[in-house]
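Entry: chain A
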Amino acid sequence: MARRKKKQEIFALGNEAVVEGALIAGCTFYGGYPITPSSEIMEIMASRLPAHEDGVFVQMEDEIASMGAVIGASLAGRKAMTATSGPGFSLMQEHLGYACMAEAPCVLVNVMRGGPSTGLPTSPAQGDVLQARWGTHGDHPIIVLSAADVQECLEMTIKAFNMAEKYRTPVILLIDEITAHTREKIELPNPGDYEIHSRVVPSMPPEWYKPYEETVRGVPPMPPIGSGYRFHVTGLTHDRNGYPTSRPDEVDELMQRMHRKIDQFFYDIQLTEETTCDDADVVVVAYGSVARSAEFAVQQARESGVKAGLLKLQTLFPYPRRAMEKLLAHARTLVVPEMNMGQISREVKRVNMGRASVRTINRVDGQIITPSEILKVIMQG
Partner candidate 1 sequence: MAKKKKGQSKVTVYPDWCKGCGVCVSFCPAKVLELDETGKCHVAREDDCIHCGFCELHCPDFAIVVTDKKPKDEQA
Partner candidate 2 sequence: MKQPMELQRFEIRFSGLGGQGIITLGKVMGAGLALGHGYNVTQTQSYGPEARGGSSRCDLVVSSGRISFPKAESLDLLVALSQEACNAYYPYLKPGGVLVIESDIVKQPPTNHYLGLPFTQLAKDKVGIVQAMNTVVLGALTHLLPFTVQRVMRKSMEETLPAKIRAVNVKAFNLGHREAKKHFGESPEVWGVAPEE
């Protein structure tokens, strides 16, 4: 905790930390629509961005429009984001798909609350995990991150922007009401503490530029609109020029590249954190605020002699299977606590393939899963 380098400390909400992270990452555009429990992100952006050297803030008429404006800003060369919660996230799915197809980098923060529908506006849940992965229609690649505490809200927002820019894709950051509404002391990084990535812009004359051309990384360079590179952007399946096509070979090429550009960089994208996992018999796989309960429970289990460990998932999709497979060499039991009826546990079971026994703890009453609930299951072995 006591680091040498003196950093500025603030006592901030999770939602505030998201804003700090976004600004550090270079976000200059926020388009949004307020919704509990994400509204503080928008409110703080509304006061910060107009006074920021290059910041633009606009309140849109709904979440569909918010995401549209964010994509527009992204195409115009800005690092853009929006934040929302359950019902708004549902509305954003349409344009999330567009952002995938047009490969428009952007960050969408979803502060999860109880659902379905308007559900529990001020209570936490983790029910949007699979929606984040599969909510928009069609077979699409996407990156979904999560944050467990306030410091991580800042860090993961920076990483979300970095990944969005590096891979030209929308990145969803899932936090839950607890993390968003917890105030904690956090350290603001010094300049240079984080590598900041920005999209690669084309380096050839405009006439030779093909907006969706195959590249080594699978990520084509992207110029801002108005910079002399005139091209077509569409939500239709398109060829390398960006023109609509339904030719099977061109469609296949596009789809394969879009998936590959993310899948092949799993080592950069799949983030996890292990706590006392090296010799663990029982490993708790958790994310979001539940990972904090799990950390407490694992600590208590260790104190009473049970070899317990925690695998905290910071990336939810693409699912960090390698980090988990490593633990399966010695783990006999996997415990998956989630504030939903079992969404990540499906992924856990898929990767586990029957090797360890998987115990799920599910809570959908708008309450956090407590350390004692998790401890009880750990102690059962």
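Picked so that all candidates are chains of the complex that A comes from, given by their letters.
Basically, contacts are C-beta pairs under 8 Å (C-beta built on N, C-alpha and C of every residue); 3 or more make two chains touch, one makes a residue touch a chain; residues count from 1.
The shown structure was predicted, so the numbers you read here are calculated from the model rather than taken from an experiment.
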Original post:
Quick one: in this complex, who touches chain A among 1 or 2?
Top reply: 2
Original post:
What residues on chain A touch candidate 2, complex-wise?
Top reply: 1, 9-11, 36-37, 121-122, 149, 177-178, 181-185, 289, 292-293, 295-296, 299, 368, 370-371
